[in-house]
Every structure is written in structure tokens, then in C-alpha cells.
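All remarks here apply to the structure that follows.
Of the protein chains in this complex, all but one are displayed in their positions.
For reference, chains read A and B in written order, and residue numbers begin at 1 within each chain.
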Amino acid sequence: MHNKSVAELSRELESGKISSVELTQQFLDRIKREDGKYNSFITVTGEQALSDARVADEQRAAGNATPWTGVPFAHKDIFCTNGVRTTCGSKMLENFVPPYDATVTANFRQAGAVCLGKTNMDEFAMGSSNENSYFGAVTNPWGLSQGNKRVPGGSSGGSAAAVSARLVPAATATDTGGSIRQPAALCGVTGLKPTYGRVSRYGMIAFASSLDQGGTIARSAEDNALMLNVMAGFDAKDSTSINREVPDYTATLNEPLKGLKIGLPKEYFSDQLSPAMEQQVRNAVNEYEKLGATVKEVSLPNAKLAIAAYYVIAPAEASANLSRFDGVRYGYRCEDPKDLMDLYTRSRAEGFGTEVKRRILVGTYALSAGYFDAYYLKAQKVRRLIQQDFINAFKEVDVLMSPTTPSPAFIQGEKTSDPVTMYLEDVFTIAINLAGVPAMSVPAGFVDGLPVGLQIIGDYFSEARLLNAAHQFQQVTDWHQREPQ
Amino acid sequence: MTISRDDIEKVAVLARIRVDDEQVSALEKDLGNILDLVDQLGAADTDSVEPMAHPLDAVQRLRADEVTETNQREAFQAIAPATENGLYLVPRVIE
Partner (left out) sequence: MQWDIVIGLEIHVQLATKTKIFSGSSTAYGAEPNTQANAVDLAMPGTLPVPNEQAFRYAVMFGLAVNAEIERRSVFERKNYFYPDLPKGYQTTQLERPIVGPGYVDIDLPSGETKRVRIHHAHLEEDAGKSLHEDFHGMTGVDLNRAGTPLIEVVTEPDMNNAEEAVAFAKKLHGIVTSLGICDGDMSQGSMRFDVNISLKPKGSDTLGTRTETKNLNSFRFMEQAIAHEVERQMDILEDGGTIVQETRLYNGDRDESRSMRTKEEANDYRYFPCPDLLPVEIDDSFIEEARNSLPELPDARKARFMDQYGLNDYDAGLLAGDSRLAAFFEAAAKRGKDAKLASNWVQGEFSARLNAEEKTVAESPISGAQLGDLVVRIADNTISSAGAKKVFEALWSGENDSVDAIIDAKGLKQVSDTGALEAMVDEVLAGMPDQVTQYQNEEDPKKRKKMLGGFMGPLMKASKGQGNPKLFNEILVRKLGG
């Protein structure tokens, strides 16, 4: 059962071949048996899951089933879950049990899905390797057979690793600069970052508000579509949520791709990319040509400034977003604070990890008197130039394709000495968040036995088209079905 | 662009994060590297470019003035580090 997709499991449940309780138990057993190798879960909620599964079975018996009723999945530990510890990968929230649900959490509850637990992540979603988790690094299921502990990518590394290792068929995730697509690529699974505003951010612990977007990780594009059907939609509790009709994302998966215009941004096929990686991506593009698509080169001239702009905007927003973690109302509080200043500075010094503190300090600096114009305002202007690049590109083509990452999964500890080396990991994904357009990562081959991701970028609100393009590719390739040994 | 130890200490106070001398040295290097990366922005010609705060050119919705929340003090204070008589407790604040 653990190799089956969400769509398949849904059919199995519908046919009565298996109950949700049985299915849930199987996955829980598998997590218990296997996750010691990966550390992809921070919290496993076995009892709650089985209880939810029983309710789901009753719902199905009563004929009130959605495609998700009784299907197991997991939440990235950034989504608040009423009554279930939500840590955001941080010591700061080690014992934080929210008395409320994120909108995404509530949506899955409403759909009858069975949450098995909360997946590991870089602390406060800051990282590209999942080595910044207070709950320990996550190990990529790929590469273990070669004897190496490789990173799963980040920050949604736990979700990607868990899906890759078949511990759950699907997991929610979030993406601020590549945090869905990069781990999906490195773990050989399919991930989608929707258009900014498509999925509610309410109850999703904020890193950088104008960039954060909830999304999906599963093995197939079809399962991503099933997830997005649950997650997408207007939410009155999120002022940046967009009130716009949500299509059935599964309805257009089988549209033919004939005539699809693909653009290859030349800046994303530069010397940052190894020839072996480039070959895999070009092979994937060739598959699309076989499916009837046309390909042309396009340019995103300001894309090279994306990392620089991002590392002003994201830390600046984060520096304010993380001020609420002050040891007063919830979360970590230092022992015996001697005065208020001590309470603040020690709770935050002890509760936050190194990378989080680094980014808070960078953001504080960028916003401080005398630097605001040179950093923050300048970055916002560059952000508009980058957005304009995408708008221009989508006047010519329907989708853009590129590698998701410059290289496959690297070995743990390899890039931890210099934060900037780690930041460059997101060189192909970050501009998409600045522009706010949707993008996917789709498994597209292997280099040295490690998965390679193809990034497909679309215009605003073109998730259905992206899923369609990914699904058609997955009808003629089987990269997404490869299982790590 | 380099960042001085003084700057780091000042910023750490603003951000209410305690840093010891050793950390300041590490931050001097790391933050310096990050700011070097960020300094690439200077190369961009942004004259007459409007700053972009949001990906979508949307305007704010406003909420009707109706009470939707009920008292949940017990639930919220169950997860608080220190409370008494319904108040959150912090070390004595001197104005």
C-alpha cells in the first residue's frame, strides 16, 4: 500500500478493499520502523490519526466521502494544528500546542484526511538543507545506499523525505524562496508552490509574509492536484488571500500539450549548472517536444539579482515577524530572567538557532536608520524589475522550464560553514517567490544516482496548466515512481 | 560592505538577542558575506522604478465591525510561561 498514490488509495478506500484504520495503521507502522533513518517527523500523532481514521471510515460508510476521506498524509510542522504541538522546527516552540487550526489544517480536516503527524523542517523555514532544525537534520532517502547521508533540501525537507521514503503519500509544505521545489527536486518527488495568495497563510507560521506560500508535495502531479483542490481558496482571515474562483485541478490534467509554448530562460542554463544536470533537464524538455510543445529561449535579465533582493526582503520581514517570540505569552522563556531586557535577550538567544538569529540581525540591520533606502527600498525596486521580467516572458511563452537546483543533493555538513554558499542553492527558485508566480518541481532523471528536478514556472494563477504539463510528462516518464533503496 | 562589531552589537540590542564576544566575531564574518552578496543590488538601475511590496496588485478588503471572538483566556493561558489572576507576568517593568 505504501507505494500507492493518493488517487489510488482513495479508490481502494472507496472500493472497500481496505479501511482507513487499516491503512493508517500500516503507514504508522512504517513510520515507526523506517523514520529512524530519516528523522522526517518531529511529531507522530498515532492515536489521533487512528481516531480520525475511524471517523473517516464511518463517513465513507455513510456515503459522505470526499476523495480525501480516510487518506493518510502529513503536515509540515509550520501549520498550526489545534491540540497538536507545532514547533516550526524551533526550540522556541518546542512545547507550543496551539489552541487553533491553520486554515490549511482546517481544510484537510474538513475533507476527512487523516494527519499522521508533523514533518521536520528548517527552523522557521529558514534553510535549504534541513540542517537548521532544532529536532535534528533530516536525511535524504536517496544516497543512503551509497553510504552517504545527504540533505533532503529545505526548508520542507521533512515533507519531501517522508513522501520520498513512502512514509506518507503526500505532505503539505511551504515555499518562501524554494522551500517546496528544492527539497522535492533533491528527494525525487513532485512539489508545487502556488501563486502568492492562492493558499491561505492563516495559521501558517510566518517567515517572510510577502513571499511565503503554502503548497504541496506528493509523488505525482495528480496527487499535487488533489492536494491543491483542498488547500486553495479565499480566506477572509488572510488579507493577502485572493478572492478568485478555484478550478478542479484534476479536471484538466489530461489536456493534450500540443502547441504548449515553453521558454528556457538562458540565465538558468549558465555555468552554475553542471553539464550532467543540464543534460537531464534538456532531455526532459525533449520529452515535451515529443508531446507537441515548442521550445524557445527567453531572458530574465534581472534574475541574477534575485538572491540579493531576497536576502534583504526576507530577513527584513522575518525580523519583525519573529519579534512576537519574546517569552511572554507562549513559547520558550529563559530561566530566572533578572529583568525585562534579560527575559527578551536570553529567551531569544537561547530559543532561536544560529541561522534564524543571523537572518533576524541582517533584517534588523537592513531596516535600521540610515540603511532603509539603500537596502530595503532598493530591494523592493529590484523586486519589481524581476517581476517585470516574468510578465514579459509570459507574453511570449506559456511556461518556463529550468533546473530546480544547480546540483543534486549534497552531503550533510558540506555547506554549513558559509551561509552564502547555502543561499546559492536557491539560485533558480528564488526569483519565482519575488514575482509571486506559481512553479513546480518534477522528477526528471538522475545524476550519480541522485534525483534531478525540472522546474516548471507559470504565469499568475496558472496552477492548472502547470499540473497538466507535469502530469502529461509523468504519463511518458517514470522518474517520479522511482523508489530510493 | 563590512559591518562593524559596534553595528552588530547595536543591531543585537534592537533585535533583543544576546550575543557574546565570540558570536560577534562569527557574525562579523557571516553578516559581512551576506551584505557583500546583497550589495549586488547597487548595480541595478532602479531610477523611476516603483518599490514592490506585494506580488499582486490587490487592495485591502475591510471587515465588518462585528464581534466574532469569544473569551478563550483559559486555552491561551494554558500555554503561557507565567500568568496570575488572568495576567501575563513579566519581570518588573520600570517606565
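Everything below uses one rule, namely that a residue touches a chain if its C-beta (ideal position, glycine included) is under 8 Å from a C-beta of that chain, and two chains touch if they have at least 3 such contacts.
Please read all numbers here as calculations on a predicted model, not as lab measurements.
The shown chains contacted by the absent chain are A, B, with contact judged over the whole complex. Among A:Y249, A:Y311 or A:Y330, only A:Y330 touches the chain left out of the display. When the whole complex is considered, the residue among A:I205, A:A303 or A:A393 that touches the unshown chain is A:I205.
Where chain B meets the omitted chain, the residues involved are 14, 16, 53-54, 58-69, 71-73, 76-77, 82, 84-93, 95. Although one chain is not displayed, chain A still touches it through residues 79-80, 86, 88, 93, 96, 98-100, 102, 201-206, 208-210, 236-240, 316-317, 319-320, 322-326, 328-330, 340, 344, 364, 367-369, 372, 376.
Here, only the chains that are shown with their structure count from here on.
Between chain A and chain B the centroid-to-centroid distance comes to 23 Å (mean Cα coordinates, whole Å). By the touch criterion stated above, chain A contacts chain B in their complex at residues 95-99, 195-197, 210, 236, 239-240, 242-243, 302, 304-305, 307-309, 311-312, 319, 323, 326-331, 333, 337-346, 348-349, 352, 357-358, 360-362, 364-366, 368, 374-375, 377-385, 387, 418-420, 423, 434-437, 460.
Touching chain A in their complex are the following residues of chain B: 3, 7-8, 10-19, 27, 30-31, 33-44, 46, 49-56, 58, 60-61, 63, 72, 75-76, 78-82, 88, 90-93.
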